[in-house]
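Structure provided below as structure tokens; questions to follow.
Yeah, one chain of the complex is gone here, protein chain that is, but the others are all in their spots.
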Amino acid sequence: MAKVFIDNKEYEVPNGKNMLEVCLSLGMDLTYFCWHPAMHSVGACRQCAVTQYRDENDTRGKLTMACMLDANEGTRISILDQKSKDFRAGNIEALMINHPHDCPVCDEGGECHLQDMTVMSGHNYRRYRFKKRTHLNQDLGPFIKHEMNRCIQCYRCVRFYNDYAGGKDFGVFASSGRVYFGRSESGTLESEFSGNLVEVCPTGVFTDKTLHKHYTRKWDLTSAPSVCHQCSVGCNTLASERYGGLRRIMTRYNGDVNGYFLCDRGRFGYEYVNDEKRLTRAAQKENTSGPEAFASVRKHLASSPKMIGIGSPRASLESNFMLKQLVGAENFYQGIPGTEAGAVNTVLEVLQNGKVKTPSLKEIESYDTIFILGEDLTNAAPRIALSLRQAAKNLPREKAYALRIQTWNDAAIREVVQGETGPFFVATPYATKLEDIATSSFHGDTSSLVSLGKKIAAHIRKGEQGLANHDEETGFASATAKALSSSQKPLIVSGTGMMSKAIIRVAASIAGALKEAGKEPGLVFAVPEANSMGLSMMGAAGALEEAADRVAKENDITAVVLETDLFYRTDKNTATGFLNRCQKTILLDTLENQTTPEVDFILPAGTFAESDGTLVNNEGRAQRYYQVFQPKNEMKSSWAWLDMMIHNTEDARPFDAIVSEMAEHIPAFDKIKTLAPAADYRIGTQRIPRQTHRFSGRTSINANVSVHEPKPPVDKDSPLSYTMEGYQGQPPSADIPYYWSPGWNSIQSINKYQIEVGGELHGGNPGIRLIEPQEDGATVFEENIVSAGKGRFEILPAWDIFGSGEMSALSPAVAKRIPEAAVSVSEKALQGSGLSGAEKIRINYHSGDIVLPVKVDNSLPDNVLLFPKGFKETAGMQFPLYGDIAGV
Amino acid sequence: MATEQVISNEARQEIEQLFHHLPHKQAACIDALKVVQKYNRWVSDQALQELAPILEMSPHEIDSVATFYNIIFRRPVGRHVVYLCNSVSCYIMGYEGIYKALKEKLQIDFGQTTKDDRYTFLPIPCLGTCDHAPAMIIDKDLYRDLKPETLDAILAKYE
Partner (left out) sequence: MERPLTEHIKQDGTALSLKEYEAVGGYQGLRNALKMSPADVMNAVKDSKLRGRGGAGFPTGVKWSFVPMGDNAPTPKYIVANGDEMEPGTFKDRLLIEGNPHQLIEGMIISAYAIGAGMSFIFLRWAYHEAADRITRALQEAYQAGYLGNNIMGSGFNLDMDLHTSVGRYICGEETALLNALEGKRANPRNKPPFPQVSGLFGKPTIVNNVETFCNIPHILAKGAEWYISLSRSEGGGGTKLYGASGKVKRPAIWELPLGTTLGEIFEEHAGGMLEGYQLRGLLPGGASTDFLTPDHMDIKMDFESVAKAGSRMGTGTIIVMDDKTCPIGMCLNLENFFAQESCGWCTPCREGLPWTAKILLALEEGKGKPEDIDHLTFQTHYNAPGNTFCALAPGAMEPLQSALKYFREDFDEHINTHRCKYHN
């Protein structure tokens, strides 16, 4: 701790901070632009100027930048003195001379850091009387709008896009007053994290193009704390609605999980919520819809049919649990194929029984030596890849710290580090994007990756003698093992991407070996979907194949299918077979898909935006999301439908009742009761408003229907209200629907919600870890023998951030980013089959064949083909497949 | 590649020579741009594309550097570049007259290239020859103590 003085008041502050962080952490208002809590200081904008005094006798002081001033014992500054106040106001005036002053037509308006800082600085009169310089804007693709004239040259965008996120197709161009931020030429931004520019940019240069399509002023949004449903990481989000449509997704800060950033799938993949194909009314095959259809469901259930349930990794814990309650534990099946279920269950098993901790996303950034086995993180769990990029900087940064460069002195650190990263080892079937920071990489099929993993584990345990021969694989294994062994905090990253239990087990064994060696290793797995872990923890009688077997054997079964498109999850034969053999099928889902026409009853389920629920992410962290708005139709949370089915009622019990029941039945979920405040939680007597107090035109929203203002809906499932009335202060951390603080209208007001900037939220970061390592847990995991099927090629899934997400891929902006479905194959493999130069090839595999365009990828082993995972063309395929190729 | 390569093999070899004494290839970025310009007069978009793999940088990264510096040309220039010093000593010593004369003779203003592609005319900060102001450089040749009446003879040397 250090004693510092701010405007003659004494404060004890933690060491290692700069004075801007200190002031903001103490809740003071000090203007800034270029500093960012995750990217730290470079001292460019000069907006955080304060006056520094040598000691109490120094009356003149000198101007200095708070963000570049270390908070040392005795540091003495003033932020209220006239000199620094005038400077800050003058600086904004200068920043604004070329600004178009177009707030009325700017998408950032009302949520703009530049507006806030301008007001805060006191600058309000413009003296500049000359021509403004203007820029041309670029088309940056479907996600980001570009309006360079609003730029204040804080350099945050390049620092995020290039330095933080590793992007290479963006930059700053020209010099002096003409500096330009964008691309060398117009074109789609390639980074998977481009959407963060929207939040990182303090003004309206980079704005959300998807929001722009149905723009609304930001204070007119109704928002709720949500959790991203687009992959297994579970980033915290703020989801916002207006007029019954979801308008945008922003980052909800969670110091343990995603911090300040999201990936583009998470941010822009929400648009399916507004799809015309949404199921909005209960329906039955005989064309009856509305309440009567649900009455028929109840009638059918009253006949006590024999039931099975198909659970879903994209549905909440509560919905899966209620399904399990409805059909009985022995009749509850995971709605995913056996290979996937096997892989996910294996992840759960090694984490539950193992001795090694699986770190949070934030903790991932603290490890210093990384080994990735088999997983394409940038595409399968993108936000993890961003954290791994930060972890890769840790060891090289030590060099800077040794020169006494402070941790916040970002530019100076980068000068010392010179772009060096690592140690970072990647072994995957194909070259993934993270290889640009890899120390070394290796590509192999499943069995060679398993064998490589075994060698690494053996080397860690026994040293070099653990390895006999010296081929490429052993060389890589020994280098990796040595690096891992020489680190105190090594991290092993793997996942279900290859759908291989053996890969997962061998990764766990490597981590186990490190643990045995006295290290503090971490073990991270990516799993396929938002609630894959939760579904696995729920326990099931089997996977989809078992369910299919079951209905094949017994022919009087009613299947209740929860948020599952059978044709997406499994191949056509299995899906149709299943549907035909069931006596009756009841589907709860959100959107029309291939399954919907085939079922007897449809109950319209709410997406994450129209329902409440809990998800368990890849780390085993349970997180609550809230309904953003009440749909004006029959959509309900799936758990609500199921509750009504169980109890034969017209209305569901409140969410809390479901959670209690779940906690009672499944001890692993006991903690979920305390995940978030109960629905009757009030601050004083007040609820937490989903709408800002600036919400406008409420009384006229329905004026076209009736001039009477309707009674707002009441939320019985949470303490949030659907109105602007309620508690205006800070809600509990799990219940923050938007960020706002007096004078801070932009997302930068997050600072005010944290104990210290960049740290924990007041009241702790939300979410509860359900899985912890076992003191006496296992460190060795028996690996199954990989059973190779018939065929010259192993066919593995290639994940794609935009194409592989079942729901997000339906969002128009995301859809524009999905590449053509193609088979990846090495040139050598093509040559070997005499297919060199072929534009399309036929791939024959055990259960079928497919013709796909060829994409040559010479990083692939000669015996591996890649199919895009979860694309229309490849939906329902279960990997790995084995097969051969032929011409067409 | 369908289009012809704009960075010649000779230039490529010269760029490869730059990497010694440097800890990584990016450090040769500016020198590499100079080499391209030496052979091509300017750095085209395609040259950036071709340079990228050689320097292990993206075209955007190279362009970010290229556009910072005023002696790297991202637009075509003529066969000869006339750089007229417009800094303070030349200003005092009669830059204005030289500027007007050159403008008239070349029939172009700063930033422009003559129709016959012979000259590009650019202003340039102080040439470090202030005791002989006003001054200009054409290509690599320095001309000092300029007088409007000596310009014709100088320009005549450049075809």
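Odds and ends about this structure:
For clarity, chains are labelled A and B in written order, and residue numbers in each chain start from 1.
Going forward, contacts are C-beta pairs under 8 Å (C-beta built on N, C-alpha and C of every residue); 3 or more make two chains touch, one makes a residue touch a chain.
Source: prediction; values computed, not measured.
Considering the whole complex, the residue from A:Val119, A:Val179 or A:Ala479 that touches the absent chain is A:Val179. Within the full complex, the residue among B:Ala11, B:Ile54, B:Ile72 or B:Leu151 touching the omitted chain is B:Ile72. Checked against the hidden chain, the listed residues A:Met39, A:Leu95 or A:Leu491 yield one contact partner: A:Leu95.
Across the interface with the omitted chain, chain B contributes residues 21, 23, 26-31, 33-34, 64-65, 68-72, 83, 86-89, 91-93, 124-133, 137, 140-142.
Residues touching the missing chain, restricted to chain A, are 42-47, 49, 62-64, 68, 87, 90-91, 94-95, 97-98, 127-128, 130, 152-153, 155, 172, 174-179, 399-400, 403-405, 409, 411-412, 415-418 (touch as defined at the top).
As a working rule, only the chains that are shown with their structure count from here on.
In terms of their C-alpha centroids, the spacing between chain A and chain B amounts to 48 Å. Listing the residues of chain B that touch chain A in their complex gives 23-24, 26, 45, 48, 57-61, 63-64, 67-69. Chain A makes touch with chain B in their complex at residues 162, 168-175, 180, 183-185, 418-419.
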